[in-house]
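After the structure tokens below, expect a handful of questions from me.
All protein chains but one are shown at their positions in the complex.
Each chain carries a letter (A and B) given by its place in the written order, and its residues are counted from 1.
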Amino acid sequence: MTNSAERQVMSAATDQHQIVSDDHGYSHTISTRLMVAVYAALVVLTVTTVAVARVELGHPWNFVAAMVIASLKGGLVVAFFMHLVWDRKFNLLLFLTAILFLILFLGLSLNDRSEYQPSIDAFESAQTAASTP
Amino acid sequence: MTSTTTVMNSPLTGKSSASPPSFDGARSDSYLTHDRGLASWIFTLDHKRIGIMYLIGVMTAFLVGGVFALLIRTELFFPGRTLMDAQTYNQLFTLHGAIMVFLVIIPGIPAILGNFVLPMQLGAKDVAFPRLNLASFHLWVLGALFLVLSMVLSAADTGWTFYTPYSTTTSTAVIPATFGAFILGFSSIFTGLNFIVSIHKLRPPGMGWYRMPLFLWSLYATAIIQVLATPVLGITLLLLIAERLFQIGIFDPALGGDPVLYEHFFWFYSHPAVYIMIVPAFGVISEIIPAFSRKRIFGYKFIALSSLAIAVLGFFVWGHHMFTSGQSVLAGTLFSALTFLIAIPTAIKVFNWIATMYKGRIHLDTPMLYALAFLWVFTIGGLTGIFLGTMSIDVHLHDTYFVVAHFHYVMMGGSITAFLGGLHYWWPKMFGRTYDEKLARIATGVVFVGLNLTFFPQFILGARGMPRRYYDYLPEFTHLHQLSSVGAFILGAGFVMTAVYLIASLRRPINAAANPWGASTLEWTLPSPPPYYNFHEAPVVTAGPYDGYEDLIYVENLQGYVPRPKDGAEGGSGVPPEKRAEIANTSKPPGVREPGVNADGDQSDSATETQKPGEEA
Partner (left out) sequence: MSQTIVTPIGANAESEHLDAIHQENPHLAHHYDTPRHQYEAGKLGIWIFLVTEILFFAGLFCAYTIYRTERPEVFNWGHQFLDWRLGGLNTIILLTSSLTAAWAVRCAQIGYRRALIVNIVATIALAFGFLGIKYVEYSHKFHEGLLPGHHFAPSEEAWEIESFRAKHPHAADLAEALEAYQASREKAEKSGKAHHDAKAVEGQIAPVVPSRLRELLRNPEATQPLVDIGAIRNPEVEPQEGLLRPKYAHVFFSIYFFMTGLHGIHVIAGIIVWIWLLRRTIAGHFGPKFFGPIDFGALYWHLVDLIWIFLFPLLYLVS
């Protein structure tokens, strides 16, 4: 993003306050309105997630719903409060890479655990069989 | 050019020398002598001093770990008890492993050579975050102290892998050892972070990604691994400590935990960690071979991108350490198949290095001898890794001496060999002194012989069934063990010799040329040793890092290379007036990294901050 393009975005997003001078305008400033709007959305989503939790949706769906809402909230924080929407694309790439590796780690470990779970179950039933007289 | 700064203790005062430094100038005020006193070293922000401190620390740790290795090999000279009891033996191999892995090899090349060389190869004054760099060093020291604490209390006896549930229930001092490793992890993370930002943001004008020296590519790939993998080790060790202290029940089956989960957590870091150990070594070899073949590197882009490929692929194969641990066969198959893939970028490198040497003018100085040794020994180590990655074979070879031989071949024959090559390569730059070349070549030979004699018999031992981490063994293995132990002492002698002549070289007066080897990366434009600030301004780069060997000629009385003088021009800068004008008009404005034009190539139109002084030429 070039300097002039950034300045255009800045003047659109900020209300009355112009950035002081050329070479100091090297970062986008979020507008008050947007900040408060994002905050309000986050609070609403928090209330929503609590409300949804009290409704029985069946086994995986409560968890899925909670994670979807949490991801939405997280997305708002990352995009707006953390400025990723206006930032260099590389920083977004970094963040997504972290998430990707998290999924890789979780996914493979969980998959493997579920594959050898039968041997754990066998171990535990053998244990309980041994301990009960 | 100097300025006031907010960095602490940096004595940058108003001395501004207008003329660019000549090749022979400024020796009296190098980074070594610029500031005096212990505090000026402990609180330094100079990356070169930090590199030297790491050198001293890491070599001390290498000595301790090496002594432990010799004790182990002495114990194994005869079956049964030779020197010590079994418990002590277990503690020795645990601490040998922990010290060598966490204190020596993982920091190794990045912390010592990387810290020293990276900013200079970038034409920069320092790394991106000098204070963070100092913090990395002090964290290293703190981690080392915790490992020492473990040794002093009752050294851990779990093996450096700290497998549960033994590590959560044994009575030895596991917590200091694991906490030390935890702290060392942060040292590693911060170094990686620093290098990534430095390479992105501190490249000089004209140095796009594909004009970077390959050492920097390798450090970049390594830094990616350091940043992504090490935090997982951190949390694993914390969980281990919590399991020991509070029996939280994550890893111990008696408490509802899962020991295979521990292995998943541990190896998710530790497999990429071995690439932290070897990829910088590849980078060093990529620097040495073209310089000592006087020939441009073959397949630059392939070598550069293969480092990244190895870094990424390394994250997908950790399960090949767990074939016999209770992991599912599905996972094992997947991990085995992916492991084979890593051979491809690695082989690409080896072939490109050999192609570089083909029809080159080979100079068999010590760094090149180490590089050649590397090619031989690392190939053996790497290929045996493929054997172990084959699940059906690994079932028989797991936890035998075959594994021990494999990883020592890649770590000792790979990382340490390349480290020694790099140390000899950059030694004149670091200290301004040359070492005794004759002694160095002899020592290289001793190290090479010792290394092979120590570890080759171990392949045979392992294939014949000798288990690893065993204190006692069947009499039929005795001869091979004895060969290995003799080799270990020869190897140790080689290292001692190396240390002796290198340290002795420091007592010589400064005698090294700026460019003794005729290499063509930016650090060789600075005096040996360099001034504390490296460069006055970032140099403009208009060529690749391995171009133009033909334009460097050897000058006998300097014992080094200088640019070939063009007709009519004086020596020194070697750029004739008409050439300067050409450069000024066609390249970007020199000196100033245009703000907004960072390494990612974005343009900025902030006219207030650039200027075009080239008009003056």
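As a convention for this text, a residue touches a chain if its C-beta (ideal position, glycine included) is under 8 Å from a C-beta of that chain, and two chains touch if they have at least 3 such contacts.
It should be emphasised that the depicted structure is a prediction, and the values quoted were computed from it without experimental measurement.
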- Which of these touches the unseen chain: B:D35, B:D399, B:D436 or B:D551? B:D551
- Message: Of the residues B:I52, B:L134, B:L261 or B:A488, I need the one that contacts the missing chain.
- Response: B:L261
- Note on the structure: Answer key for B:S150, B:S187, B:T236 or B:T417 versus the chain not shown reads B:T236
- Task: Would you indicate which residue among B:I196, B:L214, B:V377 or B:L461 is in contact with the undisplayed chain?
- Result: B:I196
- Item | Chain not shown, touching residues in chain A | 17, 19-20, 23-24, 26-27, 29-30, 32, 35-36, 39, 42-43, 46, 49-50, 53-54, 56, 62, 66-67, 69-70, 73-74, 77-78, 80-83, 87-88, 90-91, 94-95, 97-99, 101-102, 105-106, 109-110, 113-114, 117, 120
- Residues of chain B in contact with the chain that isn't shown? 1-7, 10, 12, 16, 18-20, 119, 124-126, 128-130, 132, 189, 193-194, 196-197, 200-202, 211, 227-232, 234-236, 238-239, 242-243, 245-250, 255-258, 261, 265, 515, 519-522, 524-525, 533, 535-545, 547-549, 551-552, 563, 573-575, 580, 583-584, 590-593, 595-596, 598, 606, 609, 611, 613-614, 616-617
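We take it that only the chains that are shown with their structure count from here on.
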- Query: Taking each chain's centre as the mean position of its Cα atoms, how many Å separate chain A from chain B?
  - Reply: 35
- Query: Mind pulling up the chain A residues that touch chain B in the complex?
  - Reply: 1-4, 22-23, 26, 88, 90, 97-98, 101, 104-105, 108-109, 111-113, 115-116, 119-120, 123
- Residue positions on chain B within touch of chain A in the complex are 200, 228, 232, 253, 258, 260-261, 264-265, 268, 315-316, 319, 326-328, 330-331, 595-596, 600, 602-606, 608-609
